[in-house]
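Take a look at the structure below.
Omission of a single protein chain aside, the complex is shown with its protein chains in their original locations.
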Amino acid sequence: MSDAAVVPRRFGVRSRTPAVHNTTLNRLLVGLLLLVTLIALAARLLAPDDPIQPAGDFNLPPGSPGHLLGTDLIGRDLLSRTLWGIQASWLSALAVVLVGLLVGGLIGLVAGASGGWVDNVLMRLTDLFLALPGVLVAIAIVAALGPGLVHTLIGISIVWWPYYARIIRGEVRALAARPHVEAARLAGASRGRILRRHLLPGAVPTAIVTASLDIGNVVLLLAGLSFIGLGQLAPAPELGADTARALTQLLAQWWVPVIPGLAVMLLSLVANLGGDALRGLLDGRR
Amino acid sequence: MIGFLTRRAGAAIAVLLVLTAAVFVLQQNSPGDPVKAYLGANASPAAVAAERASLHLDDPLASRYWHYLTQALRGDLGTSYRTHRPVTADLGAFLPATVELVVVAFLFALLLGAVFAMLRTIAGTFVRGILLVGATAPPFLLALGGIILFYAHLGWLPATGRGGNDDGFLLTHSLVTGDWAQLGAGLQHVVLPALVLAVAPAVSIGRILRASLQQTLGADHVRTARAKGLTEAAVFGRHVLRNSIGPGLSMAGLQLGFMFAGVVVVEQIFSWPGIGNYLAESIPAADYPAIAGVTVVLGAVYVVTNTVVDMIQALADPRIAL
Partner (left out) sequence: MKPLRVTAAVLTAVLLISACSGQTNDAKAANPAPTDGTLTVGLLGDIGQPPDPDIYYANNGLAIVLNTYEGLVQYEDNLDTVKIAPRLATSWEVSADKKVYTFHLRDGVKFHDGTAFTSEAVKVSLQRRTDVKGGAAYMTAGVQSVDTSDPSTAVVTLKEGNAAFLDYLASPFGPKMISPDGLARNKGSDDAQTYLTTHDIGSGPYSLSAVQTGTKYELTQFDGYWGTRSPFTKVELPVYNDSSALELAFDKGDVSAIVAALPSSDLKKYENSAAADSYLLPTLQSALVTLNPSGSFFKTAQARLAFLQSLDREKLIPQVLGNRSELATTLYAKGMIPDGADKQNITYNPEAMKTYAATLPAGSTMTIGYATGNPNAQQLATIVAAQMATLNIKATAQGYPTAQVFDWVNDPAKGPDAFFDGNNGPDGGNPYMWGHVFWDKSGGINYFACDDPSVDADLDKAVLTGDNALFVSAAEKYAASGCYLNFSYNKDWVVAQKWLTGVAESHNIGANELNFAKLGIKG
């Protein structure tokens, strides 16, 4: 594993080893994932003001006394609103990813482990869902169930699981062809045992890494849906909705849309870097 | 190969049937009266009734759906409630703009994805940083930020529109006819929206490509090749790249599909006259023929893209059979 130096630097891709050396940094970044989750859960305690009630004058710029990040169009404290928004966005994204991971993971696992017609049927179904334009499906669901964050989340979840099904199925198929699994099969291990002992543990790291990288995508998708009028209803806070609704103020009072927008970036960045770091840690252990 | 294409054609038909059926069920259940929205507040009940009858809105759902399907087979997707034009005419007017935008954005995404994965100079790190930050920003904020910076402050790029009076394939047309001035204007207009559209896919593609390159570099056959004394470039080109491009390609195909959804936001901010904008205007007006038309087109594009990507992948990697 010491051949990193031999690799042509010009092309600039190192083989995977260096990630292992950065264990401390990686742990720190994974810690960030947990920290954001903690902040999301503790928004109630951290926020100085009510996120819904006006707490000061309209459109106060950041740094105003009593309002560190300023106030919005109707005088609500932006720091409080952003903290509560982090709660809504982050926990929503976690929920969608978790549902996708469980449903898609199960389908992918079964399809990959079974092969044959089961695999065929499940993957055709997955492909069908993958071919649905997600935004439109979300619109359809919201139109049928009525607007609101929960309904939007249901809509996203319906189009979200197929990616996991595909990825997990691919991973399981690859694992199934590996010598140690082959050996277990030849040794007469039951299908259930192979699934439990070899395929499931092998697929879990990929699944977790994909999921943590994916949280950022869901946060961004929620923001995009808010832009076209779906998602969290006012006056409840949610970062994407707060950014999209205040977009007309961008030139006059930039901070009102930019602060929740930066929080979206922050969440997405944390999810991305944290996911990468998690991959590094898991690879190092393997 | 023929079996593969037949299967895919079957899948495409299934997807389109599901999608149009979904739109029709949605139309039945959703609140919103397209006729009132179209005729306006003061329309007399008689005028509303006449319009509803002429649009067959009071027929049973199944018969309307059947009517839609049979008409669609003849190339008639109905008439938009909003624009009063045939949906096919509207799509014909708006689809070329979207196609050109997405194609340019896709090229950007591939290029930037490759840079993200491979370039390891200071410049590469810088590009990666920009891409990573850009990919985490809400697209509408990124788009407006781009306009503020490149249009309002620097004055380098135009903010909106396509830069020509031709509604169709502006870039292709000016390229073919050798209208260089028009081509230049068109390219100038497409850069900013295409970049905004390309950033997130570029990171996804680059990330996968990078991971797959890293894996291949550590593989035995690469060590063997190097041990044989092949030049670095030969090792990289013949053994590393070829074996790692597959996952990157399949991610690129997936991202191409996403881009067609992403245009809804990007086209709106950049006032790009494409189907994303058309869809965004049709939704609040409950213009279901238009929504169904866009859905059919997007569904078809999605299936075709996936098919093409699978074929390219099979060509690039002999291990994959169709």
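Chains: A and B, in written order; residue numbering restarts at 1 for each.
To be clear about the criterion, a contact is a pair of C-beta atoms (placed from the backbone, for glycine too) under 8 Å apart; a residue touches a chain by one contact, two chains touch by 3 or more.
Note that the structure is a prediction, hence the values are computed from the model and not measured.
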> Which of the visible chains would the unseen chain be in contact with across the whole complex?
Replying inline: A, B
> Out of B:Arg162, B:Arg226 or B:His239, which is the one that touches the chain we can't see?
Replying inline: B:Arg162
> Among the options A:Ile156, A:Leu262 or A:Leu281, which residue touches the chain absent from this view?
Replying inline: A:Leu262
>> For a quick check of understanding: of B:Leu55, B:Ile147, B:Val190 or B:Leu298, which residue touches the chain that isn't displayed?
In response: B:Ile147
> Who touches the missing chain here, B:Thr83, B:Ser174, B:Ser250 or B:Asn306?
Replying inline: B:Thr83
> Considering the entire assembly, which residues of chain B contact the chain that has been omitted?
Replying inline: 31-34, 36-45, 47, 50-51, 82-85, 93-94, 122, 125-126, 128-130, 132-133, 144-145, 147-149, 151-153, 155, 159-162, 165, 167, 267-271, 273, 277-278, 280-281, 283-286
> Where does chain A touch the missing chain, residue by residue?
Replying inline: 22, 25, 52-54, 58-59, 73-74, 76, 147, 229, 233-236, 245, 247-254, 258, 262, 265, 269, 273, 276
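Following the convention adopted for this analysis, only the chains that are shown with their structure count from here on.
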>> Nearest whole angstrom, what separates the Cα centre of chain A from the Cα centre of chain B?
In response: 22
>> Quick check: in the complex, which residue numbers of chain B touch chain A?
In response: 11, 14-15, 18-19, 22-23, 26, 29-31, 117-121, 124, 132-133, 135-141, 144, 200, 210, 213-215, 217-218, 223, 226, 232-233, 235-236, 240, 260-262, 264-265, 280, 283-284, 291, 295, 298-299, 302-303, 306
> Can you list the residues on chain A that touch chain B in the complex?
Replying inline: 1, 3, 6-17, 124, 127-128, 131-137, 139-140, 143-144, 216, 220, 223-224, 227-229, 240, 243-244, 247, 250, 257-258, 261, 264-265, 268-269, 272
